[in-house]
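Only a single protein chain was left out; the remaining protein chains are all shown in position.
So that you can tell them apart, the chains are marked A and B in the order they are listed, and the count of residues begins at 1 in each.
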Amino acid sequence: VLYYLDLFGIAVFAATGALAAGRKNLDLFGVLVLALVTAIGGGTLRDMALGATPVFWITDSTYIAVATVAAVLTVLCARHARLPRRLLPVADAVGLATFTVLGTDKALKLGVSEEIAIIMGVMSGVVGGMLRDVLVGEVPLVLRREIYATACIAGAGAFILANRLLADPALASALGAFVVLGLRLAAIHWNLSLPVFAHRDEQGR
Amino acid sequence: VLYYLDLFGIAVFAATGALAAGRKNLDLFGVLVLALVTAIGGGTLRDMALGATPVFWITDSTYIAVATVAAVLTVLCARHARLPRRLLPVADAVGLATFTVLGTDKALKLGVSEEIAIIMGVMSGVVGGMLRDVLVGEVPLVLRREIYATACIAGAGAFILANRLLADPALASALGAFVVLGLRLAAIHWNLSLPVFAHRDEQGR
Partner (left out) sequence: VLYYLDLFGIAVFAATGALAAGRKNLDLFGVLVLALVTAIGGGTLRDMALGATPVFWITDSTYIAVATVAAVLTVLCARHARLPRRLLPVADAVGLATFTVLGTDKALKLGVSEEIAIIMGVMSGVVGGMLRDVLVGEVPLVLRREIYATACIAGAGAFILANRLLADPALASALGAFVVLGLRLAAIHWNLSLPVFAHRDEQGR
């Protein structure tokens, strides 16, 4: 089940990369590169930092294939129909939840400490989107929306805690993923209804 | 012969990095860093992802030396003479052809699948230029010119196909390189004469 959720996360992030490329009028290859970078960037950096090389998508070509198909489908859909506005952030939240838990889990299995495993989980979740935004010349969205990575940190922490207490990895994974997902969905809703946040930003640091 | 072609590719990409630095009024170190990043960025990421570390330029200092000399010569030449406009893209196409074939070959020798080897070839060819453009604050040129990476993909594919059919690695390498080179030179010519491409971009995705 985790493997298919992982592939689903890859597909969803590839779609967000393709849509970002579309907004910048990139050509077909630009769309494909941005989709791949967004989908596999976080896990690639995690694996390179851990020394878990060759990185995950080299040993299993399914990842690249799924991301490519997702990018092409996104382009086709975006041409022929208006996607509902909420679809993308919600799907993105599901991908983020999966990547965070899987990244934390992979790091733990390689024997790193729990604090570092949380950082690896966050890195798996957010680095792809950061690279996507830098490549199209924008300050990464992740840096500007507090609740995005905070959700990753909370979810990775919940996963680790549940792992210790429950001795049931599947349940712990589900709990961690639901924490990320719940916080993200709440945040998507909250952002729309709380302009005060923007105000605090203007005053702030 | 491949080794010297590789060094030629390094020199050419270093020159394009130095010229990009010059356009942005960077200082002498900025020129050098951009030249190095452009020349070795693609191969470095390829080696790190494959786990083929230490990366290629650490075990053989010739690469850094060649890139440094090429950057300095470029700065000197650009000060004292106007370079012909077509020189750079043509030389860049030769470098791209070499890097693509060598990158694909290196990945195959490390035992990855053929699809992944193609991606590694493309990565070797285009990542240096992407880093160069991001560092000077531009959306990577590669993302905006379809035929650039398409040429890499076609060349890497041709190389792999020829490798299988011919059992003569040198001939297969030459074939792959000529596919990249031919497509790029055609594209350079085509871009100049086909404003329709820009038009499709405006409408497009």
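Observations, loosely collected:
To be clear about the criterion, contacts are C-beta pairs under 8 Å (C-beta built on N, C-alpha and C of every residue); 3 or more make two chains touch, one makes a residue touch a chain.
Please read all numbers here as calculations on a predicted model, not as lab measurements.
Within the full complex, the residue among B:Ala21, B:Val66, B:Val94 or B:Leu183 touching the omitted chain is B:Ala21. When the whole complex is considered, the residue among B:Gly9, B:Gly30 or B:Gly176 that touches the unshown chain is B:Gly30. The residue from B:Leu2, B:Ile64, B:Ala174 or B:Ile188 that touches the chain not shown here is B:Ile64. Across A:Phe13, A:Phe29, A:Phe99 or A:Tyr148, the single residue that touches the chain missing here is A:Tyr148. Seen across the whole complex, the unshown chain contacts subunit A at 48-51, 53, 110, 112-113, 115-116, 119, 126, 130, 134, 137-140, 142-146, 148-150, 201-202, 204-205.
By the touch rule set out above, subunit B reaches the unshown chain at residues 21-22, 24-31, 33-34, 44, 48, 51, 53-55, 57-59, 61, 64-65, 75, 78-79, 134-137.
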